[in-house]
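This is the structure I want to talk about, given as structure tokens.
Every protein chain of the complex appears in place save one, which is left out.
So, chain A:
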Amino acid sequence: MTAPTTETVVVPPSRISTGRLPKGSPWAILAGAMVVSFAIFAVMNAGSPLADLNVAAALFIGMVLYIVFVYVLSLIAESRRHATDRLMTALISTAFVIACLPLVSVLWTVISNGLARMDPTFFSWSMRNVIGEGGGAVHAIWGTLIVTGLAAIISVPIGLMTSIYLVEYGNGNRLSKGITFFVDVMTGIPSIVAGLFIYSVFTIFFGPGIRMGIMGALALSVLMIPVVVRGSEEMLRIVPNELREASYALGVPKWLTIIKVVLPTSIAGITTSIMLAIARVIGETAHLLLTVGVTANLQMNAFQSDNGQMMTLPVFVYNEFMYPSASSPDASLERAWAAALTLLIIVMLLNLIGRGISKFFAPKTSGR
């Protein structure tokens, strides 16, 4: 392989038709590298059962071999610059593949482990008086729906009105710039800090150790409002100005223009952004641990101040994993996986519905 480079490199590769690798060659090299890698691993694995074959390591070595092969071949056949180009192409494509692996792995492990307990018991029982096997997460599912629903009721009006202020009234003045900046910063507030904030407010009124569903909802809205503001602001901004001006020209007041013209035009996009915001915060765990607490019972009253703990799905997963039942820890883990799968299904459904709404109900405007 290295023989030709020693002498023939003297010829300056100046012509425009200087050797280029044929079009499909990267794929061929990739296949070749994988074959070599798997052959090596198969030889090393000879004698032991096929299941012992380390597929992950073989794929990894195959990728490394591919990157080396493609660089060396291109260095020989093309030029150093093209070799660098091909090397970077290979590395960048690999980065994308690497990022997809955890997603596939998470989905696969959660589905395969969670299906075991996706039975009617899981969706009709709470954990009250359940010590070993059995039991379910109906209290956690209700808790998640109630807390997240309350959070949505609090944060959607505030978030929507704020975005209306930013787009329609702010006109880029200093206050609206400040609000935009702090909303952006607020998207990065850790959920546990939001939980601590709400807890320290409520201890002043109710004394230490207070746990209530509404506290979780308030902490969740601290996290959710910025996401709603950002999403609906973007949607309001793409409403064409001609629509507003046409409405003003007919003598319609500004507030009626916003309600009758701007909001109906952008309602599909706003609904989508709200659904995505809910999907994003429904899995937040840390603040719920501090504000809503842990219970084995079904508790539907979010405003009860004594024994107000509610279970929620993320906390249920955390609790079953961290503090498994002593008699049968496997049953706890199975419940944790099943609850994780339930949570994942809810999140994915919200995502799909949200994106579907904007796809099917978006007003037919010819772009901006």
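Points to keep in mind about this one:
The working rule: contacts are C-beta pairs under 8 Å (C-beta built on N, C-alpha and C of every residue); 3 or more make two chains touch, one makes a residue touch a chain; residues count from 1.
Note that in this section contacts and distances are computed from a predicted model.
The UniProt record for the undisplayed chain lists the protein name "Phosphate transport system permease protein", from the options "FAD binding domain-containing protein", "Transporter", "Phosphate transport system permease protein" or "Fumarate hydratase class I, anaerobic". The chain omitted from view is touched by exactly one of A:I189, A:V261, A:L298 or A:I353, namely A:I189. Summary of contacts with the chain left out: across A:T285, A:Q304, A:S328 or A:S358, the touching residue is A:T285.
Checked against the full complex, the one of A:F38, A:F69, A:F123 or A:F321 touching the unshown chain is A:F321. Although one chain is hidden here, its contacts on chain A can still be listed: residues 56, 81-82, 84-85, 88-89, 91-96, 98-100, 102-103, 105-106, 109-110, 113, 157-162, 164-166, 168-171, 173, 175-176, 178-194, 196-197, 199-201, 203, 208-209, 222, 225-226, 229-230, 234, 253-256, 258, 279-280, 282-286, 289-290, 293-294, 314, 317-318, 321-322, 333, 336-337, 340, 343-344, 347-348, 351.
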